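Read the structure below first, then the notes.
The complex is shown incomplete by one protein chain, all other protein chains being positioned as in the whole.
So that you can tell them apart, the chains are marked A and B in the order they are listed, and the count of residues begins at 1 in each.
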Amino acid sequence: MIEIEGARAVTGAAQGTTHATTLPRTYYLSPATFESEAERILFRQWTFVAHDSQLPGPGDFVVDEIAGESIIVVRDGSGDVHAFFNVCRHRGFRFCEQPQGHTTRFTCPYHRWSYGPDGRLRNVPGSPDGELLDYSEWGLVPAHVERWHGFLFVALAEAAPAPLSPALDLLGADMLPARPERIALAFRESYEVRANWKILLENYPECYHCPGQHPELCSSMALDAMYATTEGWEGAYLGGSTPLKPGHLTISRDGGLVSTPLGDFADLDVLTSGLGGGFMIVPFLTRIICHVDHVIVHVVRPIDAGRTRWVTHWYVNDRAVAGVDYDVDELTHVWRTTNRQDVALCEGAQLGVASRRYLPGPLHPQRESAVAAALDVYRELMDATP
Amino acid sequence: MIEIEGARAVTGAAQGTTHATTLPRTYYLSPATFESEAERILFRQWTFVAHDSQLPGPGDFVVDEIAGESIIVVRDGSGDVHAFFNVCRHRGFRFCEQPQGHTTRFTCPYHRWSYGPDGRLRNVPGSPDGELLDYSEWGLVPAHVERWHGFLFVALAEAAPAPLSPALDLLGADMLPARPERIALAFRESYEVRANWKILLENYPECYHCPGQHPELCSSMALDAMYATTEGWEGAYLGGSTPLKPGHLTISRDGGLVSTPLGDFADLDVLTSGLGGGFMIVPFLTRIICHVDHVIVHVVRPIDAGRTRWVTHWYVNDRAVAGVDYDVDELTHVWRTTNRQDVALCEGAQLGVASRRYLPGPLHPQRESAVAAALDVYRELMDATP
Partner (left out) sequence: MIEIEGARAVTGAAQGTTHATTLPRTYYLSPATFESEAERILFRQWTFVAHDSQLPGPGDFVVDEIAGESIIVVRDGSGDVHAFFNVCRHRGFRFCEQPQGHTTRFTCPYHRWSYGPDGRLRNVPGSPDGELLDYSEWGLVPAHVERWHGFLFVALAEAAPAPLSPALDLLGADMLPARPERIALAFRESYEVRANWKILLENYPECYHCPGQHPELCSSMALDAMYATTEGWEGAYLGGSTPLKPGHLTISRDGGLVSTPLGDFADLDVLTSGLGGGFMIVPFLTRIICHVDHVIVHVVRPIDAGRTRWVTHWYVNDRAVAGVDYDVDELTHVWRTTNRQDVALCEGAQLGVASRRYLPGPLHPQRESAVAAALDVYRELMDATP
């Protein structure tokens, strides 16, 4: 068992208050901690990987890098979606080099072992099934897959985590009128950040830093309502509604629509108010935000103790046509700008927590309560017997 | 307690002589040793950081990087100089990005916590003093500051080292006619060297290598007198006079003056001889050399086990005007050239000590005695109970 020394809370002299705090320095720096996190958290929590619409037909696949692992998500001939480690069972070769594509068979280029979209070993040159090897024992190593209204999640550990649906059915209920099964990817952008992934975890679910740093985001978002929303959050699944200012229908440059309305919203004669539904999984952060005209999915992709990739996806109505129904620049403007600002903030925070005289700092009980909640789950998962 | 295995001295067969030696290989390579050195030496010794004249008024500040720590040195409204770790107490953010400047308040850009030039917490958005936090408990983490005739030194450990003045009053006495309080920075140059900082420590205080490597420096410096001077040095504060050849008034291309004479020397009708006053602090090397017309300050800035920054400052009479009373190229020529030569030497030495068959080598009892003295202090500090 790993015990996290101290720093869970500090007691201030002012009125005997106790503050939740950030983590001790070593948690943001240590490669050994990172390896421990991989097995205890990054392999064990569900993380969003793609939407069903990204692999519509049999043999369609996408590849993602999760906790440094290359993972293939592929649809087989019967329509089932599988996920596999991109590691040939023969010599370990990373056989799939494309980020996405279509294939009826994955053939490792090294010695030409081949596998089906269901992960089964199909052919080994010079070694017919059953002669030297029983093919059924040498299939690709699988990861777990779950689907929630078209969103695909994977988990890499041998044992599957608890199912997603009970939590998401509750927290994502206000998204359902948008019919999230019927969306399509419009844009995806990723950023390599020179910071530990928990610096991003601490940055994202709070808007205490927004007024000074994110003017574009604050132009549509109702900050005080946001503070009220996040207070009291706890657990690995967090409600994540993003309240909008009166008169704003979506997150955009001016609060006006940036694409065709989604699902049931398309049937309304007049849209009178926006939507900021969605939810968050912590600490291995996935955040889905659903507006009336587009859906945003953010995920963190830890690389090593000091580097993290941040990936944002923008989905629109699957009947919307780029250049006609939406303009990619307008659709993505606010969050692309916000992401760039956050990268700089996270890198500045990483520099500071690396100081030998950094100490965990106090989190604001209202404005940073979601950070405290996320770190509580982090501590529980790290403390648990593996 | 850390014990340094063997290699303090080797006994030669020739006449039963015993030689002081360089360190075992691991001392030049190990990240763990570097971390130990940070707490035992680099945080505990005084190191030169700036001259008073670089922060003349209230709110003026300079930032330096010491042992990987970003340190702000700032003058407050009452004229006192403070030093602080560049780490916000809230989330650890490295809030000050400028290398120098002027401000009445340091505001962390992340969540807009702000601090005065005295380090006190002044404002936390959404958290008035005494409500959630008692501001007096959340000031910036301080470092210690000492001044010696205008030279500012800092020390990063919680406990202040012994005062500088007893040692410097003795060793720096021959500098005082130059009135070191009345100098100003003319130029500053730094070099990132791919070598452990102790390779630089072993290079700098000896001139055994000068004849073959530093023709520009040797044109003014009296080498035999230099050997005689350094012999017998011991302790953390070393006399560092730099004897000049007859007819040379300063270190320069031809031995002639390169700026307005300093202090009392300006009042002399005729300058008939040079001055090479100064001193050295080891092993966390600061070297100050005072000539009749300029002062040079060298410092080492260890970055990690394999990289070190070497910084050289040139100061002149504070009434001297660039382009009129001195030419920066002429002023800095000899040491800029010498520094580049030393960078190459240190990098060549680092390559060699990384060999698995490198063994500590014998130091010449006269020509490298200051290196032996510096390494003795190094060993004492590393051996001491922290």
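Convention: a contact is a pair of C-beta atoms (placed from the backbone, for glycine too) under 8 Å apart; a residue touches a chain by one contact, two chains touch by 3 or more.
If you're wondering where the values come from, they're calculated on a predicted model, not measured in any experiment.
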Subject >> Residue among B:95, B:208 or B:315 that touches the chain left out of view >> reply: B:208
Subject >> From A:30, A:53 or A:70, residue that would touch the chain that is not displayed >> reply: A:70
Original post:
From the list A:73, A:88, A:201 or A:282, which touches the chain that is not on show?
Top reply: A:88
**OP:** Could I get the residues of chain B that touch the absent chain, sorted low to high?
**Re:** 12-15, 17, 19, 22, 202, 208-209, 211-213, 345, 348-349, 351-359, 361-362, 364-367
Subject >> In chain A, positions touching the absent partner >> reply: 38-39, 43, 68-70, 85-95, 97, 109-112, 125-127, 130-134, 137-138, 141, 156
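Throughout what follows, only the chains that are shown with their structure count from here on.
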Original post:
How many Å are there between the centre of chain A and the centre of chain B, using C-alpha atoms for each centre?
Top reply: 47
